[in-house]
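Note that one protein chain of the assembly has been removed; the remaining protein chains are unaltered in position.
Chain IDs A, B and C follow the sequence of writing; residue 1 opens each chain.
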Amino acid sequence: MRDLVDIGMGRTARRAFGLDEVEIVPSRRTRSSKDVSTTWQIDAYRFDIPLVTHPTDAIVSPGTAVAVGELGGLGVLNAEGLWARHADVDTALLRLVEAAEKGDDPADLVRALQRLHAEPIQVELLTEAIRKVRDSGVTVAARVSPQRAAELTPHLLAAGVEILVVQGTIVSAEHVTRDNGDPLNLKSFIADLDVPVIAGGVHDYRTAIHLMRTGAAGVIVGHGHCAGVTTTDAALGIGTPMATAIVDAAAARRDYLDETGGRYVHVIADGDVHASGDIAKSIACGADAVMLGAPLAVAAEAPGQGLYWTSAAAHPSLPRSRVVPVVEDVEVDLKTLLFGPSGDADGLVNLFGALRRALAKTGYSDLKEFQKVGLTVRG
Amino acid sequence: MRDLVDIGMGRTARRAFGLDEVEIVPSRRTRSSKDVSTTWQIDAYRFDIPLVTHPTDAIVSPGTAVAVGELGGLGVLNAEGLWARHADVDTALLRLVEAAEKGDDPADLVRALQRLHAEPIQVELLTEAIRKVRDSGVTVAARVSPQRAAELTPHLLAAGVEILVVQGTIVSAEHVTRDNGDPLNLKSFIADLDVPVIAGGVHDYRTAIHLMRTGAAGVIVGHGHCAGVTTTDAALGIGTPMATAIVDAAAARRDYLDETGGRYVHVIADGDVHASGDIAKSIACGADAVMLGAPLAVAAEAPGQGLYWTSAAAHPSLPRSRVVPVVEDVEVDLKTLLFGPSGDADGLVNLFGALRRALAKTGYSDLKEFQKVGLTVRG
Amino acid sequence: MRDLVDIGMGRTARRAFGLDEVEIVPSRRTRSSKDVSTTWQIDAYRFDIPLVTHPTDAIVSPGTAVAVGELGGLGVLNAEGLWARHADVDTALLRLVEAAEKGDDPADLVRALQRLHAEPIQVELLTEAIRKVRDSGVTVAARVSPQRAAELTPHLLAAGVEILVVQGTIVSAEHVTRDNGDPLNLKSFIADLDVPVIAGGVHDYRTAIHLMRTGAAGVIVGHGHCAGVTTTDAALGIGTPMATAIVDAAAARRDYLDETGGRYVHVIADGDVHASGDIAKSIACGADAVMLGAPLAVAAEAPGQGLYWTSAAAHPSLPRSRVVPVVEDVEVDLKTLLFGPSGDADGLVNLFGALRRALAKTGYSDLKEFQKVGLTVRG
Partner (left out) sequence: MRDLVDIGMGRTARRAFGLDEVEIVPSRRTRSSKDVSTTWQIDAYRFDIPLVTHPTDAIVSPGTAVAVGELGGLGVLNAEGLWARHADVDTALLRLVEAAEKGDDPADLVRALQRLHAEPIQVELLTEAIRKVRDSGVTVAARVSPQRAAELTPHLLAAGVEILVVQGTIVSAEHVTRDNGDPLNLKSFIADLDVPVIAGGVHDYRTAIHLMRTGAAGVIVGHGHCAGVTTTDAALGIGTPMATAIVDAAAARRDYLDETGGRYVHVIADGDVHASGDIAKSIACGADAVMLGAPLAVAAEAPGQGLYWTSAAAHPSLPRSRVVPVVEDVEVDLKTLLFGPSGDADGLVNLFGALRRALAKTGYSDLKEFQKVGLTVRG
């Protein structure tokens, strides 16, 4: 196979590509952006744009989850984050922001976050946060880790969660363990639930198809990689060139669709999106939707108030995300961030207007078609 | 085929190359630059150098269009730019320059430009600008977008335009739409005109050959990509490695020449030219002429007065070009910029003297021959 | 073979890869880090972690050799370094540190180190240093150069060395020369010893398998390459892309195991480890253990007190290592550096906790298994 390389005697590796290495090729047609649809539907839930938020407290509060929902996307609250641990999250985050402004040692910010996460999860706080989202009428989604899924899920459902996201750096169908060492059987866990489950991250075909076989409605590809922020690659040596990972997960989706005679599991790409063009590339590689983190942190409504980090930043013994200031010179509300108009020339604003335009300029009318667009890779 | 790569399971992408990745290989011969011709002819119009200006107000005023023409190139005025919208363009541009000198937020410059373009197009102003060029006796060319081609072209012809440039980020032969959604049929549009039409940009073989079949006299490859200035790649994910794009368009030219039994459509490369060597590389890849933007912005006569941007910077909702200061330490008149002598060692001055020398040192006597020169790509 | 490239007419080169170019692919399984073993055993000596220290005075004093041993790794003292040449090493190093703080010309630091190494080796000092390690009860290891192995080894054994490390930039089985030009026959030298010998560096399959045939218990791959510190590549043009070098040495280990019907020679990777992920990648490529230098220099106990260099820095006529300050903002004790907890997000702390987690997240239970994990290389 062309994509195998001998890296030494008797050992092959696969060539893998990041989104920054692929580019979209126009087709022979063009069309008006007005004639383009960006809608996405998973289970019974329909969305105007293929947007799922990365479950980090830096961008998702109950309030922004509602805002994202009202703008046509899916906000996912982190059920193990600050809103589940602190009655007054704003004050907690304020201390973080102040520390950052004092230009402290970056590591101090990570340690501060670790301390904030050292507080126990309080079901009442979590329930209250979820209720806030539910009361707005938008689709309610929350994220749990595999380790705490069994414990927290009942409370989440009671509070009104409609889509459950089971997410860790890597989630496999086999022998996902909890802190006490007892396995969580994802298959029976999902079978017992009445709500659709989105699970991941996965990084390859095999993990993806096994996860699809657990009954998940959607599979997350990647772990929210963000250059300059996440450090999972540096810390664990586990990398996920997203273009290849998405293509492989889409292949698993196709094979699983075939083996089940019609069950379509959605592929949600979580990582390597720096500008609107990367959203288009993610879909072009085969994703049904994108999970966005850092690109939303510039929104005026973002709880991080100018800081971004992923939940991995709070890991007690091996944090794998920095706490970093977001692009200074962009300051827009969430609606403008998603739909424009933009006065910025860097592809950081009007994210989904840009996706619509990318489809139009390459002659495609919806996301499913666009997954077939031609691609190039550099030299 | 060697140039297909598996980027994942069941998905291939094509390897594509930028001008910076290719280099010209000398042949066994060398000759004197005096024995080299750089002339180029399209339709009835003959030019001493294969230069077409990128239709941005930063470099093309009626005055510079005349100057370029008198120096042997083709100046193209943007019929939808500032000269069509403002009676006193100098004052308008001056405000831009002053803002830049105040070191304002770069985004402010884009917004200022958006405001200047919010003014309506006035046919009288446009007509007057075109007349200025016509009266000088040089070949008159103007650029319109596909959206407004039908509306503006009659006025342009009346004013004396001899070559019409229909240009957008991507222009395809099929279903080019106008704001009102009605398609512009480029084929019948061109058929009804008495003047030659240059259309584009295209980024691939198929779009190129279909565009050639509309009757265009020339096809533009690329969209004026300029590192650090244009952001179409970042915003839309649509990239155009120019070496590959030019080679493919040249293949379309060859195939179309064959299918028509002799109709030669010119390939004009618009993008990735940073220094004079990139002009040589563009021709070496198969271009008949180059469309230059940023490299001309250092000219003392440039209306941008030290700033450069492409027309995409003025897009009302998704600007895809920054407004940036040009190289500080070059300050030359247009004639010296094109023909030297140069006191600069960076290949930024004496652009076409350098092209002439590149042909001489590799033993070629004209541009058509030079399209066959050997190339290398890096490791 | 796919890994041969024509670099010109009639000359092929092999494609080789560095650790930074490979990434680990998760398998279909995940497991708890508690269920993972990182133990390593060479000859009769068993270690909790696959850690051998690079024999540079910047990180290994008798005291840190003991500390590393007590934490489960193998500390290797440089028998030709400062502890063998100076009665008061602390004062000597202090001068170096002070010079560095004065922000002197980097070359001055190299020259200062050259002067410190100009002092003769005193057997009494060497013996005393080794005894300090022996008295602690940890495994005692010391490094000699091929040039001085014959001369110094008797004294090392007398002092209690249990594992002998014969190490130079490149050590081959054939015609290793001493200063007087007489060859050291490594094979008979090793045969006459009662203690296991680790020898290297090697950079390719042939040197590795020949070295294995001398009876060495372990072979070192690489020469402690550290970006920004070592300059062997720049000075000699001899590079060692570590991923390929480790894979090749592992192939030699496999072939030698086969030709001897069961003799297993350990492969110890010495170079290109910048963060914990690179340790995982080294094992993933086939290493049994890693030899760490720079990553340990941030430890509070490191004799270098914030400076790092390899022994090559002291070469009298062609130094091939700079003396450089280590990462400022990490300041931890050795135990935390190896096992966490970490408050740093860059993969520079909790080095072996990260290795354990890398195995767990990819579903492997021990190092030997992990040598088979899937790998990718970039585009």
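The definition used in the following text is that a contact is a pair of C-beta atoms (placed from the backbone, for glycine too) under 8 Å apart; a residue touches a chain by one contact, two chains touch by 3 or more.
These numbers were taken from a predicted model, which means no experiment stands behind them.
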Residue in contact with the excluded chain [from C:Ile170, C:Leu257 or C:Val327]: C:Ile170
Missing-chain contacts mapped onto subunit C: 4-11, 13-18, 21, 105-107, 110-111, 114, 169-177, 181, 202-204, 206-207, 210, 231, 233-241, 244, 313, 316-323, 377-378
Interface with the undisplayed chain - residues on subunit B: 1-3, 15-17, 22-32, 34-35, 205, 243-248, 250-251, 254, 274-281, 284-286, 329-330, 340-347, 350, 353-354, 357-358, 361-363, 374-379
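In this section, only the chains that are shown with their structure count from here on.
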Chain occupying the middle, per Cα centroid: A
Subunit A onto subunit B, rotation angle from CA fit, given as a multiple of 5 degrees: 90
Most remote chain, CA-based centroid, reference being subunit C: B
Chain centre separation in whole Å, for subunit B relative to subunit A (CA means): 39
Chain centre separation (subunit B, subunit C; CA means) in Å: 56
Shared-contact residues (touching 2 or more other chains) in subunit A: 15-17, 244, 377-378
